[in-house]
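For this depiction, one protein chain was excluded, whereas all remaining protein chains were kept in their positions.
For subunit A:
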Amino acid sequence: MREYLFRRLSLLLFMLLTLTAFTFSLNYLFPGDVLTNLSGQVNSSYAQSQALADKYQLEENIIVQYGAFLGRIVDGDWGYSLSSGQPVFEHILLLFPATIELCVYALVVAIVLGIPAGVIAAVFHKRWPDKVINSLTLMGFSIPIFWLALLLIMVFCLGLGLFPMSGRIGLLYEIEPYSHFILVDIIAQGFPYGGFAFIDALKHLALPTIVLAMYPTTVLIRFTRDSMLNVLEQNYIKTARAKGLNRRQLILHHALRNALLPVIKQIGLQFSTLLTLAMITEVIFSWPGVGRWLIESIYQRDYPAIQGGLLAVSMFVIFANMFAEFSHTVLNPISRNQAHGKI
């Protein structure tokens, strides 16, 4: 186990190094002045730009520059956003929780709906529940989420007026941001505004969560179904059935646990797709998360912000994947024997 952990961590380290090297090279690949791309400070006087060049060690060779860059990343000095003049790292700290929050809820919805639906489809293989679930999944899988989002907005926001179409909470509710997870903050402050703030936040969450959950739900359904069908073919299931176990016992006690193992790994892998989709969702629902900010930054050619945003998002994906793989291993002893780490 220790060796396994060591291998995974060294792989992680290597990936982070590659990622930072790529981010660092962006400073040279982006148009404009390297120093401005790095620091986000423009129009500085000669003395200032000298001080900056010293700080960023621009006079040194590229390896030393990269070293200095790594040091600043670790210190949380990610430069200043060109458009707001604020530190990039502060923006990310403020915005990332909103994205993670949305992704986590979407993932929870996907798990809660996707896994049971997948199991049902497998159990009723080639009978009507399977066919219904299968065709709905195919539909959900093929709908582009921006189109789904606009459709939902048209029906539920503009048509029926049931849900708000933007933001995390009604702007007149003042919630002190402690954790930056809105529901957590509201609960921590003891349901202010007579609980209405909480309900309002849920209403704001509803549509973006549904939209974002659509893709991972369909993937999980298909994956669970396939994996379950696979397990049900196994000899030990046949043995169990021959021993006279009833269907329920068979599925809940013998098939499900084994069928879910690959699914857990899949959940972790979904996180990267989820973050990409979250960016689209954030833009459509004006969700104040890191994705919307990143897209806005691209539009504004705010290079330090693009760099910081990319770095933060990719780092998060790497960590999430690592975590999923690790938990998969903890639950599944077989994969521990694979001595080499996988990306």
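Keep in mind that, in the parts below, a contact is a pair of C-beta atoms (placed from the backbone, for glycine too) under 8 Å apart; a residue touches a chain by one contact, two chains touch by 3 or more; residues count from 1.
As a convention for this text, contacts and distances are computed from a predicted model.
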Query raised in the report: Which one, "PAP2 superfamily protein", "Glutamyl-tRNA(Gln) amidotransferase subunit A", "ABC transporter substrate-binding protein" or "Succinate dehydrogenase", is the UniProt name for the chain you do not see?
Result: "ABC transporter substrate-binding protein"
Requested in this report: For the chain that's not shown, point to the residue among A:I73, A:V119 or A:I133 touching it.
Outcome: A:I133
Report task. Identify the residue among A:Y56, A:F223, A:F271 or A:W293 that touches the chain left out of the display. Result -> A:W293
Query - Touching the absent chain when the full complex is considered, from A:L26, A:A68, A:I199 or A:L229 - result: A:I199
Report summary line: Considering the complete complex, of A:A117, A:A259 or A:V317, the missing chain is touched by A:A117
Report summary line: subunit A positions in touch with the non-displayed chain are 83-84, 86, 113, 117, 120, 129, 132-133, 136-137, 140, 153, 157-158, 161-167, 170-174, 193-194, 196, 199-200, 202-203, 206, 210, 217, 221, 286, 288, 292-293, 296, 299-301
